[in-house]
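A protein chain is absent from this complex, but the other protein chains hold their places.
Each chain gets a letter, A, B and C, in the order it is written, and its residues are counted from 1.
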Amino acid sequence: MQIKNQKLSDDTFFAERKEVLGHWHTGKGVNFDEAVAYQKSIPTEKRFGEKLSKAVADGITLIQPRAGVALFDEHIKLLNFLETEGEADLLPTTVDSYTRLNRYNEAETGIERSKETGRSMLNGFPIVNYGVDICRQVTSVLKNPVQVRHGTPDARLLTEISIAGGFTSYEGGGISYNIPYSKAHSIEKTIAYWQYTDRLVGLYEEAGVSINREPFGPLTGTLISPCISNSVAIIEALLAAAQGVKDITVGYGQCGNLIQDVAAIRSLGMLAREYLDKFGFKDVRITTVFHQWMGGFPQDEAKAFGVISWGAAAAVLAKATKVIVKTPHEAMGVPTKEANAAGLRATKQLVSMLKDQDFRSIPAVIAESEVIMKEMRCILEKVEELGKGDYAIGTVAAFEAGVLDIPFAPSRYNAGKVMPARDNVGAVRFLEIGNMPFTQDLIDFHRQKLEERAKYEKRQVSFQMVIDDVYAIGKGFLVGRPK
Amino acid sequence: MQIKNQKLSDDTFFAERKEVLGHWHTGKGVNFDEAVAYQKSIPTEKRFGEKLSKAVADGITLIQPRAGVALFDEHIKLLNFLETEGEADLLPTTVDSYTRLNRYNEAETGIERSKETGRSMLNGFPIVNYGVDICRQVTSVLKNPVQVRHGTPDARLLTEISIAGGFTSYEGGGISYNIPYSKAHSIEKTIAYWQYTDRLVGLYEEAGVSINREPFGPLTGTLISPCISNSVAIIEALLAAAQGVKDITVGYGQCGNLIQDVAAIRSLGMLAREYLDKFGFKDVRITTVFHQWMGGFPQDEAKAFGVISWGAAAAVLAKATKVIVKTPHEAMGVPTKEANAAGLRATKQLVSMLKDQDFRSIPAVIAESEVIMKEMRCILEKVEELGKGDYAIGTVAAFEAGVLDIPFAPSRYNAGKVMPARDNVGAVRFLEIGNMPFTQDLIDFHRQKLEERAKYEKRQVSFQMVIDDVYAIGKGFLVGRPK
Amino acid sequence: MNGKTIVTGVIGADVHAVGNKILAYALEQAGFKVINLGVMVSQEEYIEAALETNADAILVSSLYGHGEIDCNGLRQKCDEAGLKDIPLLAGGNLVVGKQNFEDVEKRFLDMGFTRVYPPGTSVETSIADLNEILGL
Partner (left out) sequence: MNGKTIVTGVIGADVHAVGNKILAYALEQAGFKVINLGVMVSQEEYIEAALETNADAILVSSLYGHGEIDCNGLRQKCDEAGLKDIPLLAGGNLVVGKQNFEDVEKRFLDMGFTRVYPPGTSVETSIADLNEILGL
């Protein structure tokens, strides 16, 4: 099979669909026309894309948690709590890890054992096992739009049930839900799976129902330089748009240096627009999401509040459309609803307090975005070249060649040669460029930034810096200095 | 009596001292020579000024709480907890309100009633009632330097007992501990009282013991524009230096707009140096303190963490030498030791995480500091002129004339004509300039900034804006927008 | 003007002036005649002002934590001065620390206060309650 970045034909799609809906018995509950009608009955203020557009118009940053538990009544209580006590603007339904791997039998065991023990034995809400009707119960009782958040390489059935179940936004992509979340799925396979998801969203779009789509920005969440995650986000946006998706939220996970973080969101928004326009997708709406620090957190809750607040501040100063919020329990485990709501309220305070401050036009931010955009262009142009103009083919080739290479990823299909490290002011740079097609001046720039740090720390540039940086925020620092 | 900004003669000082030490029986416990010897026995790492100097050299921002309870053993436990569990770098001893007003009888009642009820019935630690020996018990068992923080117009006896009691830093000043803290003390009186305090510190300095002195930066803590608090800080620094003080920490209370906050600390440090040098005090060490938001706080603890963290971030991005930390209980009442330690740890996370980021040279910050310094020069030059070169005389005249005028102050000696309000990005500007001797371009600048906001809010510039701004942070915003 | 006179002030050695200034301003805007004594007001000053102006209610603020000590005995003094049933309202941060408000309220009601308010009470609530108490 050779995938291409082309809209799936109805024949291909519907043949595949038959099979997909048979993967688990709840697939039978999905009826496209009925689902379109159901989606159309959802009031505007509960549609994800609408609320995002309104936020853009109002110049504000919305807040959204992660949350999901095994039992559906508990899940409803949880989400309800997060919108009332947490003041969440947008709601999630985070899916459990068995479902993500299409292990519906194990998810069923998880549901049963959760019922027995009275505590959630799953790390998320098993959407497929519950099926369309229970999803509608969830999405309909809440006041705010709800999105599915997961990490599923093959999310085809999940998408079918989710959209029919009344969710109005859907996270993921063929790269971003493979490389950080899987060991053995080929890129080719997962791009194909996600073409299905995107085509389904396209079909809803054509039927008059707009579903928001969000590539997963932070990837492995650990020292991911903006140029890498931004490039992936734009590729996934292009792949989605090719299938008829019209509403896309591109994302980025906080690195911690404010200038770099604001520059990352700025360059992400700008180049996403440029590339979509270039390929004729001028009618695709683009919004941005900023993820509060996605790497290892401090265990202490007060310190975690510090990290959460800094992420909230960076998001709003960068004018991201929404921010995904961490909790004071992050280092310990899936949060209680109270801890989750507390993270949200700390974030709400800052996104409202700082909404009139805008850091996008600070010269240092502009300079940093120039660097990021230059790096992104190197990567994206090479992907295009490798695919002879086709971003699906190009992506597969680019991973093979290490042109796209995601640090700390578990996937066998990822080269793993690129190695990030922080510079002396905490911006994420590269210790190893691997096979990323950077120009010599960019290579020199990164080297020089790390030499600067090495000199300050009186040690050589080395892998030990990377290790120190991975632990740093958990230990209270951004740059992992030697002791 | 006409005060002058001149070093008190030994005759005057020692005559006054006799009387002062008689104000309460614990005064008898003070012996200058013995106290000098005691102070000299305090190890370097426990001296306040030394730790501040080291922080400057290391380019870090230290953290300090406020704390004080009625019973001395509880007070020791509290401070001990704050340095171990709160990771405080510098410790406080906050004095109760009766002591601040020299009502030692009532403080005694407070101690007694606290013993009876088992909870602290005083809002601070009554240093004078306890006397030298108990203070030494407190200061000697702790690992970090300890400072006295209060709000006492006539702090002469308190200073005597504090320094003899082993405290190595002392907050306050004749303006900053009068106008926000008193109704009926004349400026002339309190400047005279604080000349005593400063002269005492000068005598210790001459005997080889350096005590750090800190004018209280935030004043009423409510929408105090940087130019006002910075001018007061510099005047108090000049008055202190004239009495022989050699180690001064000038302070500022966060306003909330990051650019303005960084600019405030920048201009404060720069002009403090300039003015001290100009008057021949080149050997006076200057450090800076940034106070996390001093106005009304949100009641919710998670939201309070957001405000605390934002203050921590601003302090370290401005490279303040230390930051005074609020707690998640701020809106409710004197915090528990746990809440106090939590505020500290959130702050510690951010001051360490962001220590390598520096916002002082951002062009918008430089531009804003130019404005602040221009305003400060208008005020300070007028004070000098009114005093014919003497800042003590000039200050008294300046308050009379409303040249110095502190918003929301309870003092009868304050004109109360100046009225601050936030501009459209949350920086504190002036709605009413009162009698501040601003140039026309500055007057126009403030007017224009508020007109900009008025236009955006579709209402007239008015006092309602001020009211809305006072409540704003408590309600989750910085700029008090109309509903 | 609604014809009612209110005495306001911050009791004891308390200098928190911001809430007092804003409360007084808001009460005036709402039509009350306000005798604002400012900060650091003694029990005697409240009573004198209420007698002199024939006031309809006294609003006592206390922020700094010593409210319990400072407010004790005010009702008795009012009684003795001939202000038998004058409504006495207390608000602010009445006690030291974050305490259960029901307990605080009870202690102040026992001291003879008519109404007691928790930290951060809005001016809207304050005015609505005053209107109700004074039958406006």
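Things worth noting here:
Note that in this section a residue touches a chain if its C-beta (ideal position, glycine included) is under 8 Å from a C-beta of that chain, and two chains touch if they have at least 3 such contacts.
All figures in this text were calculated on a predicted structure; none of them were measured in a lab.
Counting contacts over the entire complex, the absent chain touches A. In the complete complex, the residue from A:Val351, A:Ala409 or A:Val425 that touches the missing chain is A:Ala409. In the complete complex, the residue from A:Leu101, A:Met270 or A:Ala454 that touches the missing chain is A:Leu101.
In the complete complex, the residue from A:Pro335, A:Gly387 or A:Pro437 that touches the missing chain is A:Pro335.
Looking at A:Gly29, A:Gly49, A:Gly110 or A:Pro126, the residue that reaches the missing chain in the full complex is A:Gly110. The missing chain lies against chain A, touching residues 97-98, 100-101, 103, 106, 109-110, 113, 119-123, 151, 180-184, 220, 222, 295-296, 299, 329, 331-336, 339, 408-410, 463, 467, 470, 474.
As a working rule, only the chains that are shown with their structure count from here on.
If touching chains are joined by edges, the resulting network of the protein chains shown is an open path. Centroids of chain B and chain C (each the mean of its C-alpha atoms) stand 30 Å apart.
Each chain gets one centre point, the mean of its Cα atoms, and the points for chain A and chain C are 54 Å apart.
Touching of two or more other chains is recorded for no residue of chain A. Among the residues of chain C, none is in touch with two or more other chains.
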